[in-house]
Each structure stands twice: as C-alpha cells, then as structure tokens.
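A short write-up of the structure that comes next.
The complex appears here minus one protein chain, its other protein chains still in place.
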Amino acid sequence: MPEQLLWTAEVFLNGLMAGVLYALVALGFVLIYKASGIFNFAQGVMALFAAMTLYGIMNGQVPFAHLINAIFGTEIHYFGWNVPALAAIFLTMCVMVLFSWLVQRYIFRFLVGQEPIILFMATIGLAYFLEGVGDLMWGSDIKTLEVGLPQGINETIDAVTFEAFGYGFFIDNLDIVASVVAAILVLGLVLFAQYTKQGRAMRAVADDHQAALSVGVSLNFIWILVWSLAGFVALVAGIMWGAKSGVQFSLSLIALKALPVLMLGGFTSIPGAIVGGLIIGVGEKLFEFLIGQPYLGGATENWFAYMLALVFLLFRPQGLFGEKIIERV
Amino acid sequence: MKDTIDGYVTEDGRRIGPVVMEMKNITLRFGGVEAIKDISFDIREGEIRAIIGPNGAGKSSMLNVISGFYVPQEGQVFYKGAQRPAMKPYQVARQGIARTFQNIALFEGMSVLDNVMTGRLTHMKTNIWRQAIWRGKAEAEETENREVAEKIIDFLEIQAIRKTPVSRLPYGLKKRVELARALAAEPSLLLLDEPMAGMNVEEKEDMSRFILDVNDEFGTTIALIEHDMGVVMDLSDRVVVMDYGKKIGDGTPDEVRNNQAVIDAYLGVAHD
Amino acid sequence: MLYREAGDFSTTYPEDSQTFPIRFDRYRYYAVLFIAIVIIPFVINDYWVNSIFMPFLIYSIAAIGLNILVGYCGQVSLGTGGFMAVGAYACYKLMTAFPEVSMFIHVLLSGVITAGVGVLFGLPSLRIKGFYLAVATLAAQFFLVWMFNRVSWFYNYSASGQINAPERDTFGIIITGPNTDAWAAYVFCLIFTIASAIIARNLTRGSMGRQWMAIRDMDIAAEIIGVNPLKAKLTAFAVSSFFVGISGALFFAIYLGAVEVGEVFGITKSFLVLFMIIIGGLGSIFGSFAGAAFLVLLPVLLKVIGVDWFGWPTDIVAHLNLVIVGALIIVFLIVEPHGLAQLWRLAKEKLRLWPFPH
Amino acid sequence: MFDAAEGQTENVLEVNNIEVIYNHVILVLKGVSLNVPQGGITALLGGNGAGKTTTLKAISGLLASERGEVTKGSIKYRGTVIQHQDPADIVKSGVVQVMEGRHCFEHLTVEENLLTGAYTRREGKAAIQRDLEMVYDYFPRLKERRKSQAGYTSGGEQQMTAIGRALMSKPETILLDEPSMGLAPQLVEQIFEIVKSVNENEGVTFLLAEQNTNVALRFAHYGYILESGRVVMDGPAADLRENPDVKEFYLGMSEQGRKSFRDVRSYRRRKRWLS
Partner (left out) sequence: DLVFPSLSYRTGPYAANGIPFADGYADYFTLLNERDGGIGGVMTRVPECETGYNTEKGVECYESTKGEGALVYQPLSTGITYQLIPKATADGIPVHSMGYGRTSAKDGTVFRNIFNYPANYWDGASFAIKHLLDVNDGSLEGKKIALVYHNSAYGKEPIRTLEELSEKHGFELMLLAVDHPGQEQKSQWLQIRRERPDNVIMYGWGVMNQVAIQEAANIRFPMENFIGIWWSGSENDVRPAGAAADGYKALAFHNVGSDFPVFDDIQKYVVDAGKAAGAGDQIGTVLYNRGLYAAMLAAEAARTAQEIHGVAEITAPMMRDGMEALKITEEKMAALGLPGFGPAFEVSCENHGGGGFVAMAQWSGTNDQWTLISDYEQSDQDVIGPLIAEDAAAFAAENNITPGCD
C-alpha cells in the first residue's frame, strides 16, 4: 500500500529534522566533554539561560527586577528600549562568554584533575545555580522569542511532493533552518577541533589535565574557550527550541532528548552528534509510527530513544564515533 | 647444571622442577602490529625466569597472554601439563597465577590492607547471605584471611602504612604493595612486570630479597620482566630475550650475556 | 585533645575491623541509635515525621543502595527512580493481593522483586562503562516508568492510573493509610533504615565489598587478580536494587500513600539520589546519610529561614534556594571533592592532631 | 662548557626552604632548599617517598591539581616568585616538567603528543617540524609508532614520547622526573646522552629526579639528596660519587665493588642522616 509507504517516508523525513534539533543540544555536551572530560549537566539550563537573556535584552527587561522590587519596594520592570535581534544575539554571546569566564575562574580552576564524576557533580551544582539565577534575573513567565525565524509547513515541499506522489509532505520551515544552522555549526566545529592547535590541545586536556598543564596548555584558556563555544551552541539551541515552545523552564529539559543522541554518537565526536541525532530522530519517530502508536499505546519515544542507543552501545561501547575506550594494563 | 625433562639443580643447590607452563608458537597481533611473533618457551617449577628485551619488544604482552588478558591469534599455552582452554583472566587467576603490572594497577580508592586482602579473594568463599549477617562464618573467614594478609604485610615490611589509602603512597611503595597483593593469593606462578622500575639500589636490594625469599620459602615459580641487568643476571635461573616480538635468546644468564644477538639488540655493551 | 584514639588498641583482627574502631565513635553511634529508637518516637509529631524524618530515612535507604552500586562498584546508574517505582508497584500489587500478610514481608518482597529487575538491567554493564552506562541506565528509567503508566494491571485498572496505599498493618499496628500514627510510620521506616545500613556495612567490609571496590577502581586489574566481573557487577546491581526497591516501597506505602509514577519516580528522582551520594561521599555508608540529610533538610531549612523568618515571597525564596543549594554543592566539591564523609574524616584527622598540627 | 666546581654561573631557579602539605594535613616537604644553576644538570636523588616528585611539582605549579600547597618558603625562577603562578605561565617563562609515570595523552597519536608539546611555541610550522625530526632522530622507535594512539604503545615507548614532548617545547629549563624508569639499559644511557647534548649544545638547564643514582651522578654536575622531605646532603656530583655513604646506599657498592643482588639476603638497617 503506497499510502503507508508515503507516510513512512514523511515520518522518516520528519525524524531526520527532529534529529537535527536534538543534535543541536548534543553538540554543546560534546564540546565540553571533548575538551575537559566534563559531562556538562548544565547544558540544558545554559540553553534556557541564553534564550532568556536574549529575550530580556531584546525587550529591555531590567535584570533582577523582581528581586530588586521585592527588596526595595520599587516598581521597575523595563528600561523602555528594544534591542534589535542581531545586536541582542551579540550581547547575549558576550554574557555567555562572561559566564564561561566566571565558571572557570570560580569553579573548575579548583577542580583540575578530579575524577569525572566529581566534575559532573559540579556541573549539577552549576545547573541549580544557573536555574535560580536565571529565574531571579528574568522571571519565570513564558517568553515568546521573536527573532524572525520562519515557522510552519513548507509550502514548496508540500506542493512539489503533492505533485509527484499525490500526497504533500509536511516539513516544518523551522526545522529546515535548524538543519542549515546545524550543518554550518558542525562543519565549523569539526574543522576547529581537528585542524587547529587549540583543537588538539582541547583533546589533550580531556585525556590528562596534569600532563596538559605540564606542557603549558592553559586550562583556563581552553576551558573558557570551549565553555564559550558551548554557550554559543546553547544559545542557538535555545533560539530554535524557544521558537517552538516559548522560552520557559521546560527548555532546560531538552537536555534529556540529547543524552541518547550523545551516547549513540559518542561523547567525543562532533559529527557523531549529528549522525546520532539523525538516527535517534528517525528511529524514535518510525518506531512510534509503526509500532508504538498502533500496538503499544503510544508515547514510546522517550524510552525508545534510550533503548535504541543502548542496543547500539552493546556493539560499540564507545558509541558510533566515540574515541575507543583504551583498556590496557 | 644438569638439564632434564623433569628438572635440574642450580648452582646454589636449589632443585628446579619440571615444566609448569609452556608457551608454544605464540603469535599476537594488534591490527597491523605484530607484538609477538611465533614465540615458544617454558617455565619450570620453582625457577626464576626472566624475560628481557628492548622497549616495545612484547614482554608485557607476553605476560598478558599468560594471564589470559590477551588472546593470541596463534599458538597454545600448556599449564601443568595440559593445554589450557580459552579462559577468562579471572579463571586463570583461580588456577594460581598472580601478577603485578608495569603501570601500577592498584585499587587507588582502598587502603593498603584492603588491597592486599583483594589478593585473598580467590580463597574467600562465604556466600553473600552470610556476609550480610557477618557474625559467624563470614567474620571467621575474614579473620583467617586477614592473618595471611598480615603475614605478607609483615614479610614485605609495610606494616606502618597498612591503613593508608594507596593513592597517597609514593611510587616505590606502591610497587611493593602490588607485590604484596599478588603474594596474598599464594600463587604457584607469580608474574612480575618490572617490579623494580623507579627504585634506587637500596630499594632494589630489598625487592630482590623479597623475590628470592618468596621463591625460596613458598617455592613459588616466578616470571620476571626487568630492565636492570644487574638484577636480572643475579636473580634469574634462565632468561628469555625478546626483540621486536621475536625470541632472540634463551638460556642461563651467562649464555644470554654472551649471546651476540642479545648484545646487539639490547645490552649494547657486555654487562657485568 | 578533644578527640583521641590514644589508648585505644585492638588486640584481635575482628576488633580491628569493626565499624567504629575508636571508642569515642562507638559511643557516639550508640547514643544516636538510642535517641533515634527510644526518644524520638515519643516526642515526634506529624510535621516532623512527614516533612523531615520519613523522607530522610527513606532517601537514606535509597542512597545506601545506590552508593553500593555507584560508590562501591563504580557503576554509575541513573535508573534509581525506575527501580524505586518497581519497589512501589511491587508493594502495591502485594498489598492488594495479600491484604492479610504483614507489611514487613511485603516491603521485603518488593526489595527482592526489584533486585531481580535490577539484575536484568544490569546486564549491559558488562560491556558498557562509565557515563555511557549512566546514560544507558536511563533506558531502564524511562522504560519502567512508561510501562507502569501504560499497563493497567500494575495499577489494578484504576481510572486515573494512580496507585493508593490501602490501610495495612504489621503486628496489629497500622502502618499505611491515613490513620497511621506518626510514631508507627517512623519506627517502621527506622527499622528498615538501620537494617539496611548494617547489612550494607557488612557487605562492604568483607570480600564482597572488596570485589566491588576492585571493579570500581580498575576493572581490568580486578579481573586479572581473580574477580569475576559478571558476578561482582550483577550482585552489586542486585543488592543495590534490593535497597532501592525497599525505599521505593516505603516511599509509596508509608510516606506518600498515593503515587503517580511519572511524577514521583521520574528522572529527577534518579538524579536526586545520585546527588545525595556524591555530596555525601561515594563509597561511604555515613556519606549516604549525610547526603540524604543535606538534600532533604537544606531546602526545608532554607525555606523556613526565608519564608517564615524573613517573610520573603515564596518564589524568591525558592529561586534563592536553588542558587544556594547549587552554590553549596560547588563549594563543598571545591573544599572536598570526596564529599561530606571525607570532610568529616579529615576533620577528625585534624582533631586528632589538634592542637599540635603535624 | 658548564663547570659546577667554579660556581660562577647564576642560579636560574632557587627553592628556598619550602614546606608542602597535601590535603591540608599531610606534611611532605619539611624545608627543602635547592639552587639550580643556569646551564647545569642538577640531580635530585633520594629513596621512595623522599619528596622528589613533590619538589618538582611544587616548582612547575602542578601541586595545586593534587590538592597540595606550598605553605612556607619561596620558589624563584630568574628572580621572580613563581609559586603562585599558573602552570601554563610557568611553562611560558621556560620551565617544563616531564612527569613521573609518563602521562601521555592516551587518545592522541604519538605524533600529536609530540606536537602538543610545542603548544606554547610561536615560531611557525617549519621550526616545529624540524624539532619533530630531531626527536625522531633521538628515538627512531617513535617514528615507527608515530600514528599509533599513545595509549596502545608500550611503557618504554610512552616514556620516550613524554620526554620527546618536553623537548618539543624548547624550554630553558627541564624538570625531568625519573626519565630512566622502565627503559632498556641502552636507552637509559642514550637518554642521558641526549640530556647531556641538549644541555651542552642548546644550553638547556636540567633538574632531574632520579632513582638510578649511578647514571644520574655520572651525567649531573651537582646533586642533592633528599630524605623524608629534607635535603640531607648536597655537593658536586663528583664528590657525591665518592662519598662512602652514597656509595653504599645509593650506588650499591661496598668496599669490594658491586655485590650481587643475590647476596643481599638480610635487610640492612638503613643509615639515616636525619629523621
């Protein structure tokens, strides 16, 4: 039945697109993991924070207004100006760089050489902290980001496919934009990591903090650099996901969508994030469509993504593209 | 020295028994790298067998084959007269083969005592239920094994650091603790991978004494990798020399010392 | 010298390997037990039980369980929430199927059932390690929650999919349901907590514990010296899940009384328990208690201070709460990466030397 | 050539009576003072746990990442106090440490490991390439294994990689921690020859911690002997070599010359200078 086939194809395409959005979040994890062995639990919150900051700057919100008002009994909320989107994105990026600097200066500088789980825990502390600060700074209401991204069904594809198959495919414009952005990001990051001195230093740091220090790699610099990069990725992810659902707390939970992607692609591989994202996206959508919905009562996507990744890992414990885990005595 | 199938007697009068472990035509490859190329040699009961050779010759890999961690692509291992079937490393350990590692592989999160006690694991058998209750059988077994461990701690003179977490120890002491852990298993074959690296002469002397005493007192067979020729020549009964995965010499220290191939590949100048 | 061990010699090995070799510590331990068992039940009220003691005791059990897996055996797991759910649902099914049987048995059996499920999901740990394993255990978390939400048999086909603890007793004392006395619930949980701690301690000080720790510190070396990794890891999963299952059962039956799986046993629960053991100290039973206390009590304390004393708006307090808890976690890690337990150990080491350092 | 006996060269590195504490409780160095003269090879000798590694880490700033700290005394490099500097800045000012126990970057190839050594250098690709070739000349074995991940090379190959990596950074001063450990005898000799030639041809200053007292004293100009966190003896290498205590305890020689390890049947009471 060709109709079923067409639908499957449509689900497949949409899975690809969803995968790209997951990959955007996963990229941030990969960057930091690659450069420090830190599993950055705060990545999701960073995306939220970046998006909130972007919104706040665009709309001239007074940071910490709520807190200030509560303490001083004042009534200030807005500066009364608006910043154009591009300028606001730039300013947000500055904030994220500052954030990276603070993180390095006050947290990770003191944790050099610790075991991965300790570093992981520190990022959890950071996630709590940032979540609280973000809410205090910009308030916890839902914010609608308007940076001019197209949204909704892509008419051209709909029309063309209708012409060809008699069934118009649905592809979201936002997803198309996301794919282009993701492609550019990945390309840039791969080039950076593979072919620059800083990229090599980054991988060195991840292997052995002390040894990297001993050859003069400045952990401070490398870490600020990658956290800033991760901050940038978070901002991009925040904008994309924010456009879908408004900027609000739940944005930080998209990290959970990125974990299976990460695991499948390998924690250390930038292209892995993309490929992993695509596989997970397609896998979970197809499973839901072909098996989940008809036979299992639906809502299988969450666990299926993890199960899929788990099965892959059984065959390749380091993920598809991850660096081989060195086991020697 | 008289060399027979079932043993010989060394210069200082020790009886060396029959072959306990025999490696036959072992070949081990990692992708393109051939770490061991068709090597055969044997280890006799009660002897100290040294393996020497330049860096990257495949010595450690050979120990890994013996302890079952690497599976050679070709060749067989005979242990106590029978061909050893494919085995997991922990099964090998239960056959009475213990070892130390070149890059110290102590359990950093535990104290010295606990590390030594892990060496006793193959001898501890109480089930989990009894352990959960502790009083009674589990406690008795613990005490019993603790006594053995303490004996070895005494023997290696590390009483003072018994309760120290291993991560705080200097390199040399770690090596000694590793030896203690291996000894605690009361192995019949003990594999030592560069036990004296990073020690000064005085400490090497101590270590040598321990090795000799183990060999003497418990009759433990020892296979030893070491780069200090003084130690090797003085301690070992027989020496295998490897170079780039090939065996280039095998014999008593004296034979090896004067073997031209060995001198070229490894010793450089003839060593005293 | 406030704290000394001088004059405290052990003359036998059992004496030396007891839990509190230093007399002072031992007495303090007895004192705490005395207060917990003999005094608290008589002075306690609903608020203290429901807001402080019960969550503390139950989370302690979960933390002990997870600590066995993560802290002792080094297998990072994020499936705790899912396993607690198994305990809770097992308990519910048992309670409703065999109403006359003592709750005590039900809770224990829930632990056993969870242990089985834990072993099943522990199997991949043989190949998958580190953070990969952690993420892989999330598969268990999401799948279990989904399953309990989906298969109506588990919630006895109730319309909402929730489970409610009916009234049950043990030795004639009501333990579950709204008519439970505060002290009874407290004592019931306390018994499980103390037993868990003692069993965990026994397991970890003997050969089982050493096998786990060996696997944790260096699994390859452990295998080469004779540890069977399959057995060691799976027992760790089993024992750990047993405790986690018990805590899940108690959490549902005694503490909350009604549970909706996705919300109560969601991923946040897994993280929370993991935080507890890292903050408290990996590989330390005391640390499990310390971590549970820290993460259960601190938010309550901060809330009381902020809202009740200073009268700030609740949302600002809640946000500040996050900021403070986050900051404290970081500060603790910087001061002592190995958790509250290690901090305590070092403090004792210093006290021992006090007032003459070095 | 450098002549320690004349002692007219300035000290590049001065360690003044430092105390080091780990974890806020474990006192390891109890007042160590060293002078490392410009262009010399200085050896730091001593048994296990004497504090050699700790001293080197104190100098290179790596202590902080081990939760240790210098609580007393000062460390000066070319007159500036460096004890609170960032390790990266210390490397920039010309001091590089080769860590004990190799510490290669496991996932990087041997060649990438070496190139990372040149991280702080700014002279451009050609110079770096030249030095890479130089390192390969010193260690032909590395050239063969250049594309292997360092994690999969043998212990000795890793040690060569670590030393080569330090050479790649073209430092003024190299702190070598147990360079000979795990190397075949030929290579030990060769490494010290390299040290000597780098020292003589390029004027690089060396401070090396060594257990192999024998070789160390043959190549060094000056030596310090550490025991339990204190300097117990120092002097020009030639003098130390002749000192009877050093001879007995560090060189393993008695009046009758070298004795066999087999003969050391009883554990001798150590002679302690201080304790």
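When the chains are written out, they are named A, B, C and D in that same order, and each has its own residue count from 1.
In the analysis below, a contact is a pair of C-beta atoms (placed from the backbone, for glycine too) under 8 Å apart; a residue touches a chain by one contact, two chains touch by 3 or more.
Remember, it's a predicted structure, so these values are computed and weren't measured experimentally.
Participant: Of the chains that are displayed, which are in contact with the missing one across the whole complex?
Facilitator: Answer for the hidden chain's contacts among shown chains: A, C.
Participant: Which of these, A:Ala42, A:Ala206 or A:Ile254, touches the one chain of the complex that we don't see?
Facilitator: Residue touching the chain left out of view: A:Ile254.
Participant: Suppose we count only contacts with the excluded chain; which residues of chain A make the list?
Facilitator: 7, 10-11, 14-15, 17-18, 66, 69, 73, 77, 135, 140-142, 144, 151-153, 170, 172, 241, 244-246, 248-251, 253-254, 257, 285, 288-289, 292-293, 297-299, 301-302
Participant: Against the chain that's been left off, what residues of chain C make contact? List them.
Facilitator: Touching the chain left out of view, chain C contributes residues 46-47, 50-51, 55, 146, 149, 158-162, 164, 166-167, 177-179, 255-260, 262-264, 266, 300, 303, 307, 313-315, 317-319, 322.
Convention: only the chains that are shown with their structure count from here on.
Participant: More C-beta contacts across B-C or across C-D?
Facilitator: B-C
Participant: Quick one: which chain's Cα centre is the longest way from chain C's?
Facilitator: D
Participant: CA centre of chain A versus CA centre of chain C: separation in Å?
Facilitator: The separation of the two C-alpha centroids amounts to 32 Å.
Participant: Would you mind pulling out the distance in Å between where the CA atoms of chain A average out and where those of chain D do?
Facilitator: 44
Participant: Please output the residue numbers of chain B that touch at least 2 other chains, ranges allowed.
Facilitator: Within chain B, residues 69, 101-103, 105 contact more than one other chain.
Participant: For chain A, give me the residues that contact two or more of the other chains.
Facilitator: Within chain A, the residues that touch at least two other chains are 328-329.
Participant: Taking touching chains as linked, do they make an open path (line), a single closed cycle (ring), a hub with spokes (star), an all-linked set (complete), or other?
Facilitator: Topology of the interface graph: complete, with all chain pairs in contact.
Participant: Please give the residue numbers of chain D that touch chain B in the complex, ascending.
Facilitator: Spelled out, the residues of chain D in touch with chain B are 22, 26, 45-50, 53, 100-102, 141, 145, 148, 152-157, 159-160, 178, 181-189, 211-214, 249-252, 258, 260-262, 264-268, 270.
Participant: In the complex formed with chain B, which residues of chain C make contact?
Facilitator: 12-14, 17, 199, 202-203, 205-208, 210-211, 213-214, 216-218, 220-229, 235, 239, 283
Participant: For the complex, give me every residue of chain B touching chain D.
Facilitator: Touching chain D: residues 30, 33, 53-57, 60, 102-103, 157, 168-173, 194, 197-206, 208-209, 212, 227-231, 234-235, 266-268, 271-272 of chain B.
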